[in-house]
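All protein chains but one are shown in place.
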Amino acid sequence: MKFTPKDKDYINKVRESFSKQKFMDYLHARLVKTEPGFCEIHIPYDENITQQNGFFHAGIVGTVADNAAGYAAFSLMDKDSSILTVEFKLNLISPADGELLIGRSNVLKYGKTLTICRSDVFIVKDGVEKLCAASQSTLIELQNKSDEKK
Amino acid sequence: MKFTPKDKDYINKVRESFSKQKFMDYLHARLVKTEPGFCEIHIPYDENITQQNGFFHAGIVGTVADNAAGYAAFSLMDKDSSILTVEFKLNLISPADGELLIGRSNVLKYGKTLTICRSDVFIVKDGVEKLCAASQSTLIELQNKSDEKK
Amino acid sequence: MKFTPKDKDYINKVRESFSKQKFMDYLHARLVKTEPGFCEIHIPYDENITQQNGFFHAGIVGTVADNAAGYAAFSLMDKDSSILTVEFKLNLISPADGELLIGRSNVLKYGKTLTICRSDVFIVKDGVEKLCAASQSTLIELQNKSDEKK
Partner (left out) sequence: MKFTPKDKDYINKVRESFSKQKFMDYLHARLVKTEPGFCEIHIPYDENITQQNGFFHAGIVGTVADNAAGYAAFSLMDKDSSILTVEFKLNLISPADGELLIGRSNVLKYGKTLTICRSDVFIVKDGVEKLCAASQSTLIELQNKSDEKK
């Protein structure tokens, strides 16, 4: 699907918001690609973010899926809007056993108030990508309420 | 609902698994209560785990909901079983703006293979608890495959 | 939780909308109870609404969960509002094998725009109620757009 972002400078808007998320910094997450209605985020392996088997924790898998969805949606929104996740549903498909976690999300429907995204999460092990999770999210656009620190 | 855990020593089984999750340690998360079919986990505020407004990141809210569900379910399982989250769905209800995040989860149905849990996530601000998220999860019991590091 | 409906005549508002749903009539569904933030709907067994094993079809189980959630939420809304389901997630917990299907839903959070509900679906067999499904839903209030046939 092809989308036209309301804010021509959407890439900087997304980058700026991403850079304000301290948790992304903490995870050494990188915003790798932003297109109208699409976003890709990478999180490198770190022992600190693992579960009992030494794989990426499901909470981190959810984080990359949710954040990719949020920025895929945010890329289309007004300059003066902020965004919140309403809800997301995540299926964990394979163990997140590898050196890099990749979240890619596409907007399925950009609505006046609500936006629906689908995200795929891939685990990269020895350079090979494998689908490890899939999610579907609902996001809400809050108009005239730009995205700022409290 | 009243459940009878298959492993009488379920509290230690849960504690041990929790202690192996490096991510919980990293978050200074505390396993506050474990009962048959119930679990409560606390995560204190830390600037490192915030989103763009300075609140707990949605990924952390999802983490506490998912982990509480996982250990609520795990409390009922066989000594030699391990557990995986199949999927979860999370509604973010209020901003997670406060000093402490609490996840509480109850098993709704403990089945032979699959277990269903509902979790509530509360944010504590100035000592007052407020519901900030609600989730519903599906977990799978892997028998004769105890929960170990790879 | 205790809710105060915005429309004092909420019971008739809900009844009227329910009576306009031809599908409810077709299913001989009954609106059994409406309270502020709560709704209960019954659907009697009929061979016409079964799946391959002769149980209530999962689509009917989803219908009763979704509709109970919709009317639980609608009970709190403005007289001139209409309501739409944004999304719902349903876990099928036990076979819907019995003579009556009961959907009960409670509002978890009534927000300015979005409302979150949890529904439980019970199957009654030989007079005994058993939990057969559980759902979590998001609904949206459309203000000044009363609920009418196109």
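By written order: A, B and C. Residues from 1 in each chain.
Heads up, the rule we're going with is that a residue touches a chain if its C-beta (ideal position, glycine included) is under 8 Å from a C-beta of that chain, and two chains touch if they have at least 3 such contacts.
Fair warning: this is a prediction, and the values are worked out from it, not measured in the lab.
*Asks:* Check each of B:V86, B:L100 or B:V124 against the chain that is not shown and name the one that touches it.
*Replies:* Checking each option in B:V86, B:L100 or B:V124, the one touching the absent chain turns out to be B:V86.
*Asks:* If the hidden chain were put back, which of A:I11, A:L84, A:L108 or A:L142 would touch it?
*Replies:* The single option touching the absent chain is A:L108.
*Asks:* Given that one chain is not shown, which residue among A:H42, A:H57 or A:K89 touches it?
*Replies:* A:K89
*Asks:* Touching the absent chain in the whole complex: find that residue among C:V86, C:I102 or C:I116.
*Replies:* C:V86
*Asks:* Extract the touching residues of subunit A with respect to the undisplayed chain.
*Replies:* Subunit A touches the missing chain through residues 89, 91, 93-94, 108-109, 111, 116, 118, 131, 134-136, 138.
*Asks:* Just checking the interface: what residues of subunit C touch the absent partner chain?
*Replies:* Contact residues on subunit C toward the absent chain are 17, 20-23, 25-26, 47-55, 57-60, 62-64, 66-67, 70, 84-92, 97, 147-150.
*Asks:* Quickly run down the residues of subunit B that touch the omitted chain.
*Replies:* Its contact residues with the unshown chain are 86-87, 89, 113-114, 138, 140.
Here is the rule we go by: only the chains that are shown with their structure count from here on.
*Asks:* So what's the Cα centroid distance for subunit A and subunit B, whole Å?
*Replies:* It comes to 22 Å between the two C-alpha centres.
*Asks:* Nearest whole angstrom, what separates the Cα centre of subunit B from the Cα centre of subunit C?
*Replies:* Distance between chain centres, rounded to whole Å: 29 Å.
*Asks:* For subunit C, which residues are shared contacts with two or more other chains?
*Replies:* Only 89, 138 qualify.
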